[in-house]
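The following block contains the structure, expressed as structure tokens.
Omission of a single protein chain aside, the complex is shown with its protein chains in their original locations.
Moving on, here comes chain A:
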Amino acid sequence: MTRANVDPTQPALRAEGLGKTYGAVTVLSDVTLDILPGEVHAIIGENGAGKSTLMKLLSGHVAPSVGRLLMGGSAAEFPDAAAAEAAGVVLVHQEILLAPDLTVAENLFLGRELTRGPMVDDRAMNRRTAEVLASIGAHCHPRDRVGSLPLAQRQLVQIARALLEPRTVVIFDEPTAVLANDEVAALLDVVRGLRARGAAVLYISHRLDEVEALADRVTVLRDGRMIGTWPAAGLTQRAMADLMVGRELGTLYPPKRTLPAVEPQLVIDALSVDHGAVQASLALRPGEVLGIGGMIGSGRTELFEGLMGLRPSQAARITLGGHEVTHRSVRDWQAAGLVYLTEDRKGKGLLLDEPLATNLTLQALDSVHPGTRLDHAGEDRALDRAVETYDIRVRNRHLSAGQLSGGNQQKLLLAKVMLTDPAVVIIDEPTRGIDIGNKSQIYDFIDRLVRAGKAVIVISSELPELVGLSDRVLVMRGGRIVAELTGDAITEQNVVYAATSGEGHEAEPQGRAAQTYA
């Protein structure tokens, strides 16, 4: 993928004194870094550290206020993203920006279709698409409709689109945020493949395990400033985390609690969810964190959306606090004291255009506003309390939810469901795409919940989180609960093994899991 005119002794892309200010606000200052051909250069930092800004400056999406870029030793200017792409620098976006109703090939060639005479040349485009897909190990077909593909495949299509032309520099912005473990491993292989072919790769991720497994060098940003660049070989995950937060980080996960021997709070007997889960049974006790593991697509989210009545489902018997639950809807569950936090906080959790207070009270409208009329003063007080309890950091309370950072959005979502005062909380991906400082706060919060006698279910794709938080772990595969892990048996290896190895599934070699989560 390397361009012939690149001098291998020069950095493929070099930033000198790069900075960006908006009005009086400096979001990034004085970043100087090299990305060499054939290296994976990781950028880490908390949310708001300036990672995304740096990406956009390097890829021409945003023009720098100060500083300059050099490619192969000579000055380069990118007035827009197209210019950067023409020069061989491409950003693989974090969000999935594909047209769901077009095929994979149509998406790849969108806006740059191959033609033969006046007609689009589908055959040539499909052929070229198949080549690119094969080169990154994607298993979809050029004629598949993108909307019908699982999330992980769509992410690979997004990458394929970026790699359609030869690239000197490939920038990944949190490519694994939405992927499950086996898919992450496949993606890391794609990145390694790019490196082997001489591309310079810039890799942004929250997942330090990936950075440790993948990166040759690591640059740390903090509060819009560059802290430094280190060879990855000498950095442990803990050292990276310490550099990111600028202080010694205490233990990320709260210590495990001793479980009281009490009757279960929630008992699910043989719950089946259409196109999701098969005959799943579980019991949850007060004061317990029950982890739900499994690959994406194993039916974890579907099981609990079905439980909530958000998907068609049937169950033999479900009891909450000893009473049989007959009507299952979000409202009924809420009245009975059970809430579910969606994994999709932007699509299903928050009204991004609405202010914080509106979002906060949407689920608990009846308790915050006892009459027909809205009680704005009461709503403001609720927001004050939520901001303090959950440490939501905002400059101005009239901001809309979409203007918050991922971490603050997650805390707002947590505050929103907690406003209904539940006894059982089901949290789907509690810390997806948020930085380590916010993660640690959310873990502490979950710990406080169970210590106060509530029962919590945590569904997570992040193995360290699942293992670090849970008192007990159920692992799902193919819509069924296939394993229960307790005590010392709760290890990443055991979860991965149960999630991937069994009848009808390809056995996942444990070595790869160990490599991913080294």
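One rule holds in what follows: contacts are C-beta pairs under 8 Å (C-beta built on N, C-alpha and C of every residue); 3 or more make two chains touch, one makes a residue touch a chain; residues count from 1.
Please note the rule applied: contacts and distances are computed from a predicted model.
Of "NADH-quinone oxidoreductase subunit K", "Multisubunit potassium/proton antiporter, PhaE subunit (TC 2.A.63.1.1)", "ABC transporter permease" or "FeS cluster assembly protein SufD", only "ABC transporter permease" is the UniProt protein name of the chain excluded from the display. In the complete complex, the residue from A:310, A:482 or A:496 that touches the missing chain is A:310. Screening A:72, A:142, A:224 or A:349 for touch with the missing chain picks out A:349.
Across A:205, A:334 or A:461, the residue that sits in touch with the chain not pictured is A:334.
Of the listed positions A:87, A:266 or A:387, the one in contact with the omitted chain in the full complex is A:387. Checked against the full complex, the one of A:130, A:151, A:164 or A:362 touching the unshown chain is A:362. Across the interface with the omitted chain, chain A contributes residues 310, 329-331, 334, 340, 342, 344, 347-354, 358, 362-363, 365-366, 369, 372-374, 384, 387-388, 391, 393-398, 416.
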